[in-house]
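What you see is the complex with one protein chain gone and the rest in place.
Labels run A and B following the written order; every chain starts at residue 1.
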Amino acid sequence: MENVFNQIQGFIYPNEFELHWSILIVVYPYITGLVAGAFILASLVKVFKVKELQPVYRLAMVTALAFLLVAPLPLLAHLGHPSRSFEIFMTPNTRSAMAMFGFVYAWYLMAVLLLEIWFDYRRDLILWAQKERGLQKQVHRLVSLFSSDVSEPAMRFDRRAVRAITIIGIPSAFLLHGYVGFIFGSVKANPWWSSVLMPIVFLFSAIVSGIALVLLIYMIVTPMRGAQIDMSCLDKLASFLFYAMVVDFSLEILDFVHRIYESEESIDILGQLVSGRLFVSLVVIQLLIGMIVPLAAIVLVKLFRFPAELRRTLYFLSAILVQVGIFSTRWNVVIGGQLFSKSLRGLTTYKMSIMGIEGLASAIVLLLLPVVILSVLLRILPPWPEARNPMETAADATR
Amino acid sequence: MPDVDWNSKLAGLRNRIPEQIKRLVIVLAVVIVAFVPARRLLVPADFGEHGHYRTSALDDAAAMPLVYAGQVVCNDCHDDIVDLKGHGYHVNLSCEICHGAALGHTENPDSIIPPAPRDRGYCPICHEYNESRPTGFPQILSVSHNPLKPCISCHNPHDPVPPETPKECTACHAAIAHSKEASHHVYLECTRCHDAPAEHRVAPREHRPSKPTTREFCGECHARDAESDPDIPRVDLETHGERYVCWQCHYPHNPEAK
Partner (left out) sequence: MNEPLAPSESNAEVKRYARRDFIKKALFAVAGLLVPQTLVASKELEGAPEWVLADGYKPGEHYWAMGIDTRKCIGCGRCVEACKTENNVPREPFYFRTWVERYRINADGETFVDSPNGAIDGFPDDPTDKNVMRTFFVPKLCNHCDNPPCVQVCPVGATYKSPDGVVLVDQDYCIGCRYCIQACPYGARFLHPVTKTAEKCTFCYHRITKGLLPACVEACPTQARVFGEVRRKASPLQRFLRMNRIGILKPYLNTKPKVFYANLDGEVN
């Protein structure tokens, strides 16, 4: 940490030399944001009956599951004593937002995501298992919890259950990512974080990143398996991405204007922070490249009737830029909030290590791991329309 | 009362519960059943008795090892030195500041001897001139104050009266002297404005120097009709800042300061 010394501007409290929440704590809200966003996208199909998005419903759910499974890992890696992490479940301090993590996560994983996937896939799992043999068969039978009822009443029950769980799931998704925003927004000691808007901004940037992720995955995997991209689905995805981005951008502008207008004690040091240490990551990457450029691209698509090829290219590039922008958003919140001193008199720096459990390599592994898990899940729970078992009754057609 | 067939009612209920629910309830039951003994095993028994924390943690905090003995203990054996110190300027100075943490010495007085700083390096930690130090605190410039001589050759550390009464006010009021040096008032002796009884150098807080009380005092040099050096700036005492005394606006030790 000695090399931090010469990078300090002004005065920082002596204990602030060490930045405590590292890149792993940037990765965590990024991943849970993708989960919440992908789930909200899926809920558009089931609750708001947006038919065009039906081809990506199951893909969104499975993507959410893959990322949710990885979500606790950056936190565990960051703890000083991961072996004591069970204490969050055993003796949670109910006044602490972070203590809610264990329960919100467990609730969301078990009562919402896994349950909804189970109900939605149950019939297909049973019918696949009937036709398969060996390991594949056993895996499907296990995942279906050895159920076997595919009768009409059972199917109606499944459909109702999916709808009910999705309805519960929407506020649960809000809670899953909103509480992360609250963890930051409720810290009165830090003027960069302490804000009523923080949970809302987190949530909407989560929705943006989740929709963009599903869009990306859909565009990558569909040609990989030799199928045709459904352009109406893609256009709809891009539309929802656009609406979400407009709301997210407005919230960020509101926060910015509000801060400058009120001009509280911290405005000087925060101004130095944004125009100095955070200029590239905030103004250039988060705002310009991650928000304005993709917004402009989608606006152009909406205004002019571009051919499908061009639209796909623009959507693809926009989705990638959005991912970079939202990751940068998380960075600017987490790292940015620690780059200035609580004495409001100085700025410090973040020396990110490459190796080590909290290093860049670790973060990259944790970001790639969900992709690996997703590829496994796509085999066990294929979300493709052609993998579905043929419908037996007219009622199934409305699923 | 009509006869209720509970058995078949239950059986009917079981048949009506969807198979999915049965399976999910089993999974949930397993989770809950695993949670309860885990909690009993993993939560410390004394957690939560006095608040949301482990009670014995307070005992752990209180059981940390001592390193400093505290100056009260020194009196038990070294009462002569403590007595001497009690009448001097270092009365509030704990023995262990200069002699280091000495708990070991209280337990083994003969085998563990605390060190005593005898070179010039230690006393300036407190007494080196620093403009942020409060005025009146005795400060020296160690490069010019009897260089090379150990401090204890003139000052008994347990009763550090200076061997000679300081001749210059700057011995204790270095910051004021410093400011005065930057201004034309450097040509004024401190005694020009302040009457300091001789006892002030020995018992500074009991016998304080005087301070001017009237505008006319400054006017002795700065009034229009004063008989002083023509280069001295003059003001009309009748009208210039007439509600105030001069030092309410002008810092007398450095009046040119901006």
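We take it that a residue touches a chain if its C-beta (ideal position, glycine included) is under 8 Å from a C-beta of that chain, and two chains touch if they have at least 3 such contacts.
Bear in mind the structure is a predicted one, so any value in this text is a computation, not a measurement.
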| item | value |
| --- | --- |
| Visible contact partners (per top-of-document touch definition) of the missing chain | A, B |
| From B:L66, B:L148 or B:A198, residue that would touch the chain that is not displayed | B:L66 |
| Listed residues A:Q7, A:N93, A:S263 or A:S375, member touching the removed chain | A:N93 |
| Touch criterion as defined above, residue of B:A34, B:C77, B:A101 or B:A116 at the omitted chain | B:A101 |
| Missing-partner contacts on chain A, residue numbers | 1, 11-18, 20-21, 75, 78-82, 84-85, 87-99, 101, 103, 107, 111, 153, 156-157, 160-161, 164-165, 168, 183, 186-190, 338, 341-345 |
| Chain not shown, touching residues in chain B | 5, 8-9, 11-12, 15-16, 18, 21, 28, 35-36, 39, 43-44, 47-54, 57-68, 70-71, 90, 92-94, 96-97, 101, 125-126, 128-134, 137, 254, 257-258 |
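One rule holds in what follows: only the chains that are shown with their structure count from here on.
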| item | value |
| --- | --- |
| Euclidean distance of C-alpha centroids - chain A vs chain B, Å | 49 |
| Residues of chain B that touch chain A when the two form their complex | 18-20, 23-24, 27, 31, 38-39, 42-43, 47-48, 52 |
| Chain B partner contacts - residues on chain A that touch it in the complex | 86-87, 90-91, 93, 110, 115, 119, 122, 145-149, 153-154, 157-158, 161 |
